[in-house]
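All protein chains but one are shown in place.
Entry: subunit A
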Amino acid sequence: MAGNHLAKTAFLSKFIFRLDRLRIPIWVLALTFFTIIVPTAFKGLYNSQQERDAMAQTMANPAMTAMTGPADLSNYTIGVMTAHQMLLMTAAVTGLMSILLVTRHTRADEEDGRLELLRSLPVGRLSYLNASLLVVSAACIVLALINGFGLYALGIESMDLEGSLLYGAALGATGLFFAGVTAVFAQASDSSRGTIGYSIAILLISYLFRAITDISNESLSWLSPLAWVTKAEVYDSNNWWPIVLMIAAAMVLFAVANYLNAIRDLDRGFLPSRPGKKYASRFLQSPTGLALRLQRTGIISWAIGMFVLGASYGSVLGDLESFFSDNEAMKQLLKPTEGVTLVEQFIPMLMIVISLMATIPPVMAMNKLRGEEKKERIVHLLSRAVSRTKLLGSYYVISVINGFVMISLAALGLWSAGTAVVEGGLSFGMIFGAALSYYPAMLVMISLAVFLIGFLPKLSGFIWLYVLYSFIVLYLGGLFQFSDWIGSISPFGHVPQAPIEEFSIIPLLLLCLIAGGLALAGFIGFNKRDIEQ
């Protein structure tokens, strides 16, 4: 009987792999590339133990612990340093890979009716689910092995074979775990958007929960699966148990997904989808209303997420102050500027991360238009009395406001948590000003998305590469000591780092001007081109 349910699983696995024969290798290679490049860079930059200890000292604060997790800073070898600064991030991205790949071949295929076609063939009821899990599991295993042996092959003294394999295994196991999470939500939710949304929510909650508990109560952080990655203490004590736990949890999730799949009907989910309205509300009667309605859930979740992100950074600022006042060496290292508190020195670094995160939802909101075009749904609007300018304009306005709301909420979260924990409170104006000075750079990103939609619609996804680039050069830039021009390719590299740098309005005005020009060009392009898939 079970055999019947799984008939042709191997065949379907090959089929799925064929469909993703580029997508999967690109994910695996990209993740491997970042894993391998970092210790190589570290080896050049922090060659002596003295340099590494200095680095360890800058890491020894709650803000960094919240971001990267805990590590043994007294034994800061290149191995420990790599695992500390890169493993958690890379594991989270591996989780994202699994979420996207599994959704693609579970709920998304079901929603689009492809699964129904396959089910009409002599394949088992559970075959497709397990075939996609098999393919993603294989990808995770290959990722684990390549990364493990790849790191060992670098021949760096502190990176032994066991630690390297554990590093790879931690990545692979995180991938497996989130494949399991996604497989379960693919049964529970009845749409691919819901599946991705719930799964990413789990990923983010795991990360944030770990961030908060890592600095407040480390044993509580065992509740977050992402924390298990740091608890493996790679290249240090090399603890395999958290990884075994992760794989076991993944297997349980696989089993749950199979069970849920077996007891439900095709196209159904377990989470309730509310009975719908018979009439449109007054709100849903314009292109803007429609666009907002379609993005409602996404906007609200991101808004909450941004506030929480800001608040979690803000909540560590108090510990930061006490930590610095205890630590004379640290004070020396940071060379405090006159009239600027230590907290204020940390603000710009946090702001880069916050503003880049806050750029994601407005760019998504903009690219949503292209998604609607690909799904042949904007035809319904353009074939009625809606002009192209009005359509693109409503998405642009939503996106611009979205960006403002996101960065403001993050600043508000940072301030309200920060002011509660920092002695003497924080100036709201200072925090808000520092956040807002990134807004013109966000506008450039949004407008670049408009430009791509207008002129190069097929390449509209490329905006994400630029966002990723900005993140890498500006967040990791300090670490790698890139030269300045690399950062200046990103609009975010031109923002004065308030409050430590002198505030200057000129670059901000220039960024606004560039944004305006890009948007204008995008509108012209959109008015001239064919609507296409």
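Criterion: a residue touches a chain if its C-beta (ideal position, glycine included) is under 8 Å from a C-beta of that chain, and two chains touch if they have at least 3 such contacts; residues count from 1.
The definition used in the following text is that contacts and distances are computed from a predicted model.
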{"item": "Name per UniProt, for the chain absent here [options: \"Dihydroxyacetone kinase DhaL subunit\", \"Polysulphide reductase, NrfD\", \"ABC-2 type transport system ATP-binding protein\" or \"NADH-quinone oxidoreductase\"]", "value": "\"ABC-2 type transport system ATP-binding protein\""}
{"item": "Selected residue (touches chain absent from view) among A:Asn4, A:Asn217 or A:Gln285", "value": "A:Gln285"}
{"item": "Touch with the omitted chain, as defined above, among A:Lys14, A:Arg114 or A:Arg377", "value": "A:Arg377"}
{"item": "Of A:Ser191, A:Ser216 or A:Gln497, the one touching the omitted chain in the full complex", "value": "A:Ser191"}
{"item": "Chain not shown: contacting residue from A:Ala10, A:Leu468, A:Leu513 or A:Ile531", "value": "A:Ile531"}
{"item": "Touch residues of subunit A, complete complex, unshown partner", "value": "111, 190-191, 193, 267, 273, 275-281, 284-287, 290, 293-294, 375-377, 379-387, 528-531"}
